[in-house]
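Pasting in a structure now, in structure tokens, and then I'll have a few things to ask.
All protein chains but one are shown in place.
Per-chain residue numbering starts at 1, and chain names A, B and C are given in the order in which the chains are listed.
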Amino acid sequence: MFIVMSARATEAEVNAVRSAILAEGLQPHVNPGTERVVIALVGEIGPRRQALRSRFEGMAGVEEVKSISRPFKLTSREFHPEDTVIHVGDVSIGDGSLTVMAGPCSVESREVALETAQAVAEAGARIFRGGAFKPRTSPYSFQGLGVEALRYLAEARELTGLPVITEVMEPAQVEVVNRYADILQVGTRNMQNYSLLTAVGRVEKPVMLKRGFGATIEEWLMSAEYIVSSGNPNVILCERGIRTFETYLRNTMDLAAVPLLHHLTHLPVIVDPSHATGKRWLVKPLALAGVAIGADGVMVEVHPRPDEALSDGEQSLTFDGFRELMAALGPVHENARPLHGDPVLSGAALGVESGGRH
Amino acid sequence: MFIVMSARATEAEVNAVRSAILAEGLQPHVNPGTERVVIALVGEIGPRRQALRSRFEGMAGVEEVKSISRPFKLTSREFHPEDTVIHVGDVSIGDGSLTVMAGPCSVESREVALETAQAVAEAGARIFRGGAFKPRTSPYSFQGLGVEALRYLAEARELTGLPVITEVMEPAQVEVVNRYADILQVGTRNMQNYSLLTAVGRVEKPVMLKRGFGATIEEWLMSAEYIVSSGNPNVILCERGIRTFETYLRNTMDLAAVPLLHHLTHLPVIVDPSHATGKRWLVKPLALAGVAIGADGVMVEVHPRPDEALSDGEQSLTFDGFRELMAALGPVHENARPLHGDPVLSGAALGVESGGRH
Amino acid sequence: MFIVMSARATEAEVNAVRSAILAEGLQPHVNPGTERVVIALVGEIGPRRQALRSRFEGMAGVEEVKSISRPFKLTSREFHPEDTVIHVGDVSIGDGSLTVMAGPCSVESREVALETAQAVAEAGARIFRGGAFKPRTSPYSFQGLGVEALRYLAEARELTGLPVITEVMEPAQVEVVNRYADILQVGTRNMQNYSLLTAVGRVEKPVMLKRGFGATIEEWLMSAEYIVSSGNPNVILCERGIRTFETYLRNTMDLAAVPLLHHLTHLPVIVDPSHATGKRWLVKPLALAGVAIGADGVMVEVHPRPDEALSDGEQSLTFDGFRELMAALGPVHENARPLHGDPVLSGAALGVESGGRH
Partner (left out) sequence: MFIVMSARATEAEVNAVRSAILAEGLQPHVNPGTERVVIALVGEIGPRRQALRSRFEGMAGVEEVKSISRPFKLTSREFHPEDTVIHVGDVSIGDGSLTVMAGPCSVESREVALETAQAVAEAGARIFRGGAFKPRTSPYSFQGLGVEALRYLAEARELTGLPVITEVMEPAQVEVVNRYADILQVGTRNMQNYSLLTAVGRVEKPVMLKRGFGATIEEWLMSAEYIVSSGNPNVILCERGIRTFETYLRNTMDLAAVPLLHHLTHLPVIVDPSHATGKRWLVKPLALAGVAIGADGVMVEVHPRPDEALSDGEQSLTFDGFRELMAALGPVHENARPLHGDPVLSGAALGVESGGRH
């Protein structure tokens, strides 16, 4: 349920509504909006729905009380029609520009980190990525350098000016990762690690939430809802492929998810073609498709010497490959961008319901 | 197994090799190539492999005898490195140009057929599509107008000059569909209807083979192999989405299949975003992505009044929607085309093996 | 829509209703029932629904006019609450007994056919299976002996008294297969080959319809509906595994489909553990599970010398393995059978709706 304040509502009236929500044992979430304030109230409402509606409709400055039809509330376009734009340093994600995040799968050494950061910065990347804590299927695989890697990332940021993104794997790591990184990443295997989602929902820095390889779009948005309802509105979604019966490639990239998400939610959407395919030579075509379909950014793995990488070398671009990719993305982005209409209108007119199957 | 003839081999030497293959109870398939003739021999080879190799290596004009590492042979890049270009009227599919196929899901009436054909022709479509025999999940749904619809399709061709594509559902229909249509379509549910594949492999007209919604890429190519080994080399592949656990949309479009196929096979690849998503407003973004990733064409459903369509109205574009799509596709195609390098080289250097999973 | 006649309705009243249905351009399908006659009317009803209902409610001998809530009509429990029992020779399928169908994947020779038929008959199989026309992924694999194999099957029947089941792949083969076989099988790849479904719907002999490996349960029942609405009420369903992301085994056996089908439809359900797993040593445990969950029968592949089989040898049982299986199935069937309550009541009380996902 959310409350649309009148365009002339005073700050005192807004505050009165917030206090009334708190008094009901619920959480108010305020979207200041561009024209009018909207306040969502979240928590277990149950049978009180009608009583609450009547109560809030009667308060001064309230124009309307509405229901949110989907299970995700704060992350829905219904509650928050404007695009969320996320600011990290001088980078804006979600404003129509294209943000490329690049770097090694894991930060294996100071040298690899600095060398790669410089190369991708020169080629036009806006965010530097690199793994410090690595979730690996096998307990016997290289698990990342940990805090040491976080320090190299910070050094790479100083060197290049690029903000840094890295993965956090458990609640107890949030504090230290938050100290070094500019964006915290939650990986595909942890998409429904609710303790971790709540923990990253309590920090101020943006969070990039990768889709679980076995997760539906609705579950993904519900996981984003955990972060936002815990207090952190700055969530970036990252499509990285889902698991299907097809075995030629590691995963099947669900690119239709990008325009669908732009309709369902106001959060920016990034695509990761490196993990989706697991093949270096497919990164460029998939990145181009991602940009053409309207993604707000692309995340790719780059390594100075992929054959020596301690993890995922097969899918990492060389420096040359990355420069070639950057040259290709620009023109396609420029051409495709104006072609994507208003996602709210495009879908709203037609309904976006779970479809029958053929 | 295939035999590479020397660049100076005479016609008589080529014929001698063909005769020797036939004498072994196998089928020779000749790829004239641009520089040298290559001859595949197909059939059950089994333990004769080594003996056959020795025999053919000793024949005049033979440069080399090679194995094809994949289970699809005639459709593989290894045997046939040059792109197959398919000519239908003055349309060429697979030569780097973009072929748009458009029309109603089913040909419901003469009026709908002619009206739509004219509209899509004016907007730039190169092939007119329309269903005469409709495979429907329910026996109680509209099953198409049959031969009557074929006549309307022929009339639409006369009116607009556009070649016509339509689906054939069983071997007994091949003769009549072949009489009216320019391209025969095999639908997703019949991708492994081997009797049908063999039957369309015996006609001269091109065949468009849709991917089974539950089929792997390798099975898809094996089905194409049925057609080609039956004598029809003009096969177009059409990606239309696969079935996954995600339920928001009807199917998950596997766009990575496009560059993967361009590496594995010489056949052209088309994408069908209408059936993949089942939603009109997602057709444009998915078509753009398909073009950006290198598809040789796009097939979409267009209907003068989608709300009145007897089948799949929800996914059909209006005439206005189709014109808007055509305006968008051109520039993206122009930009993306030169960005796709040589698919043979790009993949070959790195290997395209069934991947581990993450 | 279906019409429940009163328990005292005369034959003339039943006939009057049938005629009225035909006069509306619809097909009547009569279920004589144990207590009262029920008549389904199938075809495109559309906006006539209310008018038809009124008309039939007013006819003599009509007790009630009801809607069928699901898209499958004649195959639904709503229309036909009693179990369908299929009689082939002296075998009854669907009456609570356990029917084991066994034989080689393909009938490779007269010798293999006769030898195997005798062995499985002695061990307790009630139906002999064997492939004459084989749908193979590769055009270069052994495609079956065709009509010659049909003759060996007939000979095996004479020798052992076992009725014979074999696959039919296209409408043009129906006549010859019908001449030799006792049950016609439609394979997994042809589950949505509607021309074939209609063709086998026009013969008198029972049809076993395998589930498409990519097909939902609803689609499967819609395919059965094609057969039944074409005039053949004797359909057996066969679960043989679906395609999932798991790759250790060939397919994932969906055993929960068995009780679910027993609730949704009156048709008998068989399980095929050979194709589901592709591994000989998993056939017995999966067969046991299938029997414990309430399947009406089990189909398995048996070969005198599996290592020499021309197809699927890896999943075929030896004669000894088959005898061991038969010894195991009996006691589990006896124990499990009375534990399965009335499928109509069990599900009806709680509703069987497409579920949310976790």
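FYI, a contact is a pair of C-beta atoms (placed from the backbone, for glycine too) under 8 Å apart; a residue touches a chain by one contact, two chains touch by 3 or more.
Since this is a predicted model, take the numbers as computed values, not measurements.
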| item | value |
| --- | --- |
| Candidate in contact with the missing chain, chosen from C:M101, C:M253, C:I270 or C:V298 | C:M253 |
| Option from C:T75, C:S106, C:T137 or C:Q173 whose C-beta touches the chain left out | C:T137 |
| Which of C:G214, C:P233 or C:P268 contacts the chain that the document leaves out | C:G214 |
| Touch criterion as defined above, residue of C:R18, C:R55, C:R151 or C:H340 at the omitted chain | C:H340 |
| On chain B, residues whose C-beta touches the chain left out of the figure | 214, 216, 219, 243-245, 247, 357 |
| Residues of chain A (touch criterion as defined above) contacting the omitted chain | 42-44, 71, 73, 135-140, 142, 169-173, 189-190, 192-196, 198, 212-215, 219, 222, 225-226, 229-230, 243, 245, 247, 357 |
| For chain C, residues in touch with the removed chain | 137, 188, 213-214, 216-218, 242-260, 263, 275-282, 284-286, 288-294, 314, 328, 331-332, 335-336, 339-340, 346-347, 349-350, 352, 354-358 |
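Heads up, the rule we're going with is that only the chains that are shown with their structure count from here on.
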| item | value |
| --- | --- |
| Interface sides of chain A and chain C: same vs different residues, half threshold | same |
| Inter-chain centre distance, chain B versus chain C - centres from mean C-alpha coordinates, in Å | 34 |
| Distance between the centres, which are taken as Cα means, of chain C and chain A, whole angstrom | 48 |
| For chain C, residues that touch 2 or more chains besides their own | 214, 219, 243, 245, 247, 357 |
